[in-house]
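Yeah, one chain of the complex is gone here, protein chain that is, but the others are all in their spots.
For clarity, chains are labelled A and B in written order, and residue numbers in each chain start from 1.
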Amino acid sequence: MATSKVLNWAKEYGWRHLIALIFTTFAVYPILFVATNSVADFANLTNSKLIPDGFTLKHYKLLSNDPLVPYYKWLFNTYKVAIIAGFFNVFLGTLAAYAFSRLKFKGRRASLLTLVIVQMFPSFLAFVAIYLLFFQISDVAPFMGLGTHIGLILVYLGGSIGFNSWLIKGFMDTISPSLDEAAKVDGATDFQIFRRIIAPLSRPILVVIFVITFIGIYSDFILASIFLKDKNLWTVAVGINTVFVDDFNADWGVIAASSVIAATPIAVLFIFFQKQITGGLTAGSVKG
Amino acid sequence: MIYLSMTLSKILRYIFLAVFNALIVYSIPLTLAYESWFFLSLIVVVGLLVNFVYFTEKFQPMKWILPGMIFMLSFVVFPAVYNTYVSFTNWSTGHILTKTQAINVLEDRVYTPEDQKGIEFEIYILQDSNLNFYYVAYLDVQNILFGKAVTNDEIFSTSLATHEPSLFNNGEFVPPDGFNLLTGKEQVANSSSLQELSLVIDKNTRAQLYKISVFGASTGRLSSTSQLYTYDDVNDSLVNNATNTICPVVKDNFECEGTEIEPGWRVFVGGENYRKLFSSQRIRGPLNVVAKWTFQFALLSVLLSFAVGLFLSMILNKDGLKFQRIYRAIFILPYAIPAFVSALVWKGLLNPDYGLINTWLGPIYDLIDMEPVKWLTTKESARTAVLLVNTWLGFPYMFLITTGALQSIPRELIEAAKVDGANGLQSFWRITFPLLMVSISPLLIGSFAYNFNNFTLIFLLSGGGPPIVGSDVSVGWTDILISFTYKLAISGGRGNLFGLASSVTIIIFALVLIISAISFRYTKRLERVYGNI
Partner (left out) sequence: MKTNKLRFIVFLLMFSLVAVACGGDTADDAAEAPDTTEAPQETLAAPATTAPPPEVIVVWAEEKVAEALNPLVGAYEAAAGVDVEVVAYDFGAIRTDVQTAGPAGEGPDVFLGAHDWVGELAANGVVSPLDLGSVASDIFEVGVTAFSYAGEVYGFPYATEAIAMYYNADLVDSVPTTWEEAKAACDAAGTEFCVGTPSNDAYHNHPFVASAGGYVFASEGGFDASDVGLDNAGAIASADYLDGLVKNGTVTNTDYGGALSNFQEGRALFWMTGPWARNDASAVNYGVGLIPQFDGNPATPFVGVRGAMVSSFSEKQVLAQSFILDFFATVEVQQAMYESDPRLPATKSLFAIVEAADPIAAQFAASASNGIPMPNIPEMGSVWGPMADALNVIRTQAYGTNEETGVTISNASDAVKLAAEQIRNAIAGG
């Protein structure tokens, strides 16, 4: 009896664990290098040893104590910008997706395709153009010009509406139309249907998009470095790149430590976010 | 009562619109005053769109789409349009200014005849009661020159400086009566005016303030009374006053006796960049290899990372699986580490001589009696490595998306299939996968487009290498179109060729467009499978 139980477990779960563990190694191994280097005396990411000689916390200390490196301010700025921009990104994408999923209109597919395709343009000089545009915005409306978080957030909002709305639309399409038809009979407006029914039911995909946008903004260096010239307004990516990366001479210990500090909350938050993605969907609320 | 019939949302909408319009109307004179043409056109377009969409009931769906679209217009479409414009110009090193700016830069130049070069002297700045500036230039004991400092317009009408030895007493400067000697600080405060002034020594020579010293006497230099270049707008040419030559415009530069004068300026060149792209052997030669690899790279990157991501999300999408959340968090970790850090780690792991990958593979090499792979140094090994690392970087994204999208697949359908006797694999291919593709396929196309232009990875990991020996330009086996473009742009003979590089991106976009159009046609069929569109 016991063996068949084990066999059963292996058939249902065991192999999943095995594969998950194999890929865990694949995913984590290079990161271990980053982690061990963050506590190495002489950090060097192209080490031939996983465990370097000499344990030290000096890189973490530098990030927390050095008055010339306001790291926690940078971290705060990063979270601020990424959360606000991530939220509005999802919001704008959801609005558009609702129209594409629920409103019948001519050229619906064509306009959605246009949004997606335009987003694929490989602008070689995108940052020059954005830089020039924001010089002018800075003159007229300095509160959202260069050197401000608002301006940076606005730019991030332009980035991914096309893909986001397509993905959300695909999800919304699977929500049974009978739900909103019933609501319409009760006299609900489009906006009420959107707010009360469709948006809440799309939660899993919204959370996923938020996480993706958040991480994207988190690691962006190019746009952020165009915008933020005041050290106290920098994001982590700008600060680390500007202070610790030189042509040849990068301070890998500090960079590794920063990567660990930056990645940990993402992983921890994601553990809690998962309920939003996978839990809470009741059968029947989804088209069957 | 009309107003009572308005719903709250309508009132809010109109208030918002009123404020919005007020802001637009408020900003327009400002943009005019600052000559902010980009911004002006942007707010006019956005203003018109917003008013059109929210005032008329004509196009309901736009009310939902427009907010997102505005940002896309501003920060995606505008740069794309700008990029397209640049592709029709000669924008390159030596030609980044407008013609007016270039002429201003050239007209600001002064020149000093050979025999007066390097002469440095103390200069004292005085101000009379009418607030006119006077200079005293101590060239040497025989030449203690005093006179009114004048702007360029007055140089040829003013009286020449005179020798005034009485201004110095035992080597100490004594300001004449009625004049106030400016301290260094005062000179600094007036430096914007002072830099325009000269003390005219003779018909050809003037003294100018060169360095204000706040710690001692300031320094002056000699230069010719005429500027080096004068622009003649009647003949549209430049006159070199030092050699008295006329330098006509040749396309985008002034040319003095066959020598181009730097800087030149930007001009519209029509399709020249595109012509060059298709006619230059340097560019066309490697294009074939690079384009082919770009397709392979983008396609395989998407397939591999999607396969891994989907596989993992399927494996973990199982009720009652222990550590499910931990696994999921681990699988997004590679995404949370900055790419420039992980690319470097991979570079170290892949090092053929002491990297850990070859160390691990050592026993396998021994077993099958094979030479250790020289990662990143041969064509095949470099391409494999690039794909491997890109899979590592890309699968968390696919994993996340598919995990989210899987939630939309009705379990009832899968249960029903099971009842019909389908096993796990069959129900996956028959139900889960097609349904998933409905919402995922555009992302795969997007991911393809992204990898098509994945400059960062190539740049950080292989730098495009190893080199394709014998090509007309420096190009490597792992170079993709965009990194090849970059190499072309920075190695264009005389510095950067932005115009040419922009035209390549237009071509790349056209390619991506064609591929996407074909792919989307295919996905349309997918959507019909589900029948919701």
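By our rule, contacts are C-beta pairs under 8 Å (C-beta built on N, C-alpha and C of every residue); 3 or more make two chains touch, one makes a residue touch a chain.
In this text, all values refer to a predicted model and were calculated from it rather than measured experimentally.
Enquirer: Among B:K63, B:R383 or B:K487, which residue is in touch with the absent chain?
Expert: B:K487
Enquirer: May I ask which residue of B:K185, B:R411 or B:K524 touches the chain that does not appear here?
Expert: Reading the full complex, the residue touching the unseen chain is B:K185.
Enquirer: Of the residues listed, B:P175, B:P410, B:P434 or B:G495, which one is in contact with the missing chain?
Expert: B:G495
Enquirer: Of A:I19, A:I83, A:L103 or A:V128, which residue touches the hidden chain?
Expert: The missing chain is touched by A:V128.
Enquirer: Suppose we count only contacts with the excluded chain; which residues of subunit B make the list?
Expert: These residues touch the chain not displayed: 2, 5, 14, 17-19, 21-22, 25-26, 29-30, 32-34, 55, 93-98, 101-102, 105-106, 108, 118, 120, 127, 131, 180, 182, 184-186, 188-195, 209-215, 218-219, 221, 262-263, 280, 282, 285, 289, 344, 347-348, 351, 353-354, 374, 377-378, 463, 465-474, 476, 487, 490-497.
Enquirer: If you put the missing chain back, which residues of subunit A would it touch?
Expert: 41-42, 44-49, 68, 128, 131-132, 135, 138-140, 146, 225, 229, 231, 238, 241-243, 246-249
Criterion: only the chains that are shown with their structure count from here on.
Enquirer: Please tell me the distance, in whole Å, between the geometric centres of subunit A and subunit B computed from their C-alpha atoms.
Expert: Each chain reduced to its C-alpha mean, subunit A and subunit B end up 23 Å apart.
Enquirer: Would you mind writing out the residues of subunit A in touch with subunit B in their complex?
Expert: 12-13, 16-17, 19-20, 23-24, 26-28, 30-31, 33-34, 45-48, 50, 92-93, 95-96, 98-100, 103, 105, 108-109, 111, 113, 115-130, 132-133, 136-137, 139-141, 154-155, 157-159, 161-163, 165-167, 169-171, 173-174, 189, 191, 204-205, 207-209, 211-212, 215, 218-219, 237, 240, 252, 255-256, 259, 262-263, 266-268, 270-271, 274, 277-278, 281, 283, 286-288
Enquirer: For subunit B, which residues count as touching subunit A in their complex?
Expert: Against subunit A, the touching part of subunit B is residues 7, 9, 27, 30-31, 34, 36-39, 42, 59-65, 67-69, 71-80, 82-83, 86, 308, 311-312, 315-318, 320-323, 325-339, 341-342, 344-349, 351, 354-356, 359, 392, 396-397, 400-401, 403-405, 407-413, 435, 438-440, 442-443, 445-446, 449-450, 452-453, 482, 485, 489, 498, 501-502, 504-505, 508-509, 512-513, 516, 520, 524, 530, 532-533.
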